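With one protein chain held back, the other chains of the complex are shown just where they sit.
Let's turn to chain A:
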Amino acid sequence: MFVQIDNISKQFQTQSGNLTVLKNININIDRGEFVCIVGASGSGKSTLLRQIAGLDTPSSGEIRIAGVPVKGPSPDRGMVFQNYTLYPWLSVQENTEFGLKLQGVSKRERRERASYYLNVVGLSDFARCLPNELSGGMKQRVAIARALVCEPQILLMDEPFGALDIHTKESMHEFIIDLWQRTKITILSITHDVEEAVFLSNRIFVLSSRPGTVKKEMTINLAERGANIKRHTIFQDYRDELMVLLRQYGAEGLVAAKV
């Protein structure tokens, strides 16, 4: 297994006592898979992703990537945040190069590699723009390019398309599927959008809330992932199944939260 999430739990010390956010999470991901984690908001999805990214350490359990335990953040694990975290004073080109700059890559190589990935995400024409001149979807594509330039082993995305309008979101779905098929990169994405999860994933993990535990693992077998697939019954069956699961475990979380 490429990514091994081995019995992770996470507690936070809060004013009202110990809060268990994640409990006994076990997830394995193969190289080249596209996996989504869905769950109600507050179920600990971001917390889980932060542990994988190495931004935080689990209270117990271990995470390994390619056999190596995660100890801290590293360019091996690219991450895309929900709120387009670009450097507002740097141009699109400079934003994309930034990781390589931090790693001490020469200026010429930096330029070339960043230009290559800007081309991959279709933003070569905007290389000199500042982030605040771009639309939300374009910003997120810059963030993806910026992560890919470092050639990570896995791309982590935390509700990457959550802030986008429906049309932009759909074109981003097709974009990311196309990107995934071309680069063969492993992707772990978080979403609360059921259609998004079914459309993108090989496998989906459903998380319950308080504490976050894996309630269900779904394998998605779709012959193709064109825009038309969403109208097929097989797609809609998956979607309905996931919707029911999410409603069931999301509601459970709400009840637990009230107690």
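The criterion applied here is as follows: a contact is a pair of C-beta atoms (placed from the backbone, for glycine too) under 8 Å apart; a residue touches a chain by one contact, two chains touch by 3 or more; residues count from 1.
As a working rule, contacts and distances are computed from a predicted model.
Of the names listed as "ABC transporter permease", "Acetolactate synthase", "Pyrroloquinoline quinone biosynthesis protein D" or "Sarcosine oxidase subunit delta", the one that matches the UniProt record for the absent chain is "ABC transporter permease". Set against the missing chain, the residues A:R146, A:H173, A:R210 or A:R225 yield one that touches it, A:R146.
In the complete complex, the hidden chain is touched by one of A:G39, A:G61, A:G99 or A:G137, namely A:G99.
Touch with the chain omitted from the figure is made, among A:R77, A:R113, A:K139 or A:H173, by A:R77.
Residues 53, 55, 72-75, 77-79, 81, 83, 85, 87-89, 98-99, 101-103, 130-132, 146-147, 150 of chain A touch the missing chain (whole complex, contact as defined above).
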